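Missing here is one protein chain; the remaining ones are kept as they sit in the complex.
To keep things simple, chains are lettered A, B and C as they appear, and every chain counts its residues starting from 1.
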Amino acid sequence: MEHREPGYVADKAQLLKRLRRAEGQVRGLQRMVEDDVYCIDVLTQVSAATKALETVALQLLDDHLAHCVAEASAEGGPVAEEKLREASAAIARLVRS
Amino acid sequence: MEHREPGYVADKAQLLKRLRRAEGQVRGLQRMVEDDVYCIDVLTQVSAATKALETVALQLLDDHLAHCVAEASAEGGPVAEEKLREASAAIARLVRS
Amino acid sequence: MEHREPGYVADKAQLLKRLRRAEGQVRGLQRMVEDDVYCIDVLTQVSAATKALETVALQLLDDHLAHCVAEASAEGGPVAEEKLREASAAIARLVRS
Partner (left out) sequence: MEHREPGYVADKAQLLKRLRRAEGQVRGLQRMVEDDVYCIDVLTQVSAATKALETVALQLLDDHLAHCVAEASAEGGPVAEEKLREASAAIARLVRS
């Protein structure tokens, strides 16, 4: 199947910005642990970094539904079914992670 | 209140190793987005990075309960109540993130 | 907008069966609490009931994507955009609950 541009292409800059920030948060967590920062304060930051990654995931999913799944649905047939199956599996992983 | 060693001090090396790996995963996500990798594959990696952070959070919480909360409970009184209140709030944030 | 059959119509029997089981689990939780059952055992059952509801939610979402969203995407235009917006908001609620 010829690989098309990903659904998130229009949001790349924003996704990269969020991922860089999440990377900085995870690096910041390492410094907190190295500096023996109190457990609860480190935990608060872990929740913040997890939320940042969740926001990235929801953005990716929105774009995937709005482009890849929508385009495939317009075509119909097995391609559409596969896209829907993939999207459902990705949503289940997200809900259960 | 004189700051004691954090509860996770015995697990520092393992926590730092996990955090470095999570940092690498988030950096890897940036490369995937830059390279227009298919949405679902990026999403799968985001779930993996989220799970890695969850594992760090659960380790921190275990250590906090086993040391900070347990020690404070042995002393009893307002210090113990505050530690329990903090732990409960941290658990709620984790469950809802 | 004329209301069509819901996307889950083909899975109604299974959904109702799961929901009846979840109802039974929640009733069972009440008996456990009335009988002073040990906290951890009650907590284990709460996680089981939560998981049962999550399975219902994922089934509903699959059906919604495969029918309502797919059909609207085939039509395109504002109806499709609204369906996608709704689906994304529902997914975000699920991921964050």
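Everything below uses one rule, namely that contacts are C-beta pairs under 8 Å (C-beta built on N, C-alpha and C of every residue); 3 or more make two chains touch, one makes a residue touch a chain.
Nothing here was measured: the structure is a model prediction, and the numbers come from that model.
Engineer: Quickly run down the residues of chain C that touch the omitted chain.
Structural biologist: Counting only chain C, the missing chain is touched by 3, 5-9, 12, 15-16, 19-20, 22-23, 26-27, 29-30, 33-34, 36-40, 42-44, 46-47, 49-51, 53-54, 56-57, 60-61, 63-64, 68, 86-87, 90, 93-94, 97.
Engineer: Touching residues of chain B against the unshown chain: what are they?
Structural biologist: Within chain B, the residues touching the omitted chain are 54, 57-58, 61-62, 65-66, 69-71, 73-74, 76, 80-81, 84, 87-88, 91-92, 94-96.
Convention: only the chains that are shown with their structure count from here on.
Engineer: Centroid of chain A to centroid of chain B, CA atoms only: how many Å?
Structural biologist: A distance of 19 Å separates the two centres.
Engineer: Going through chain A residue by residue, note those that touch at least 2 other chains and give them in order.
Structural biologist: Each of 54, 57, 61, 87, 94 in chain A touches at least two other chains.
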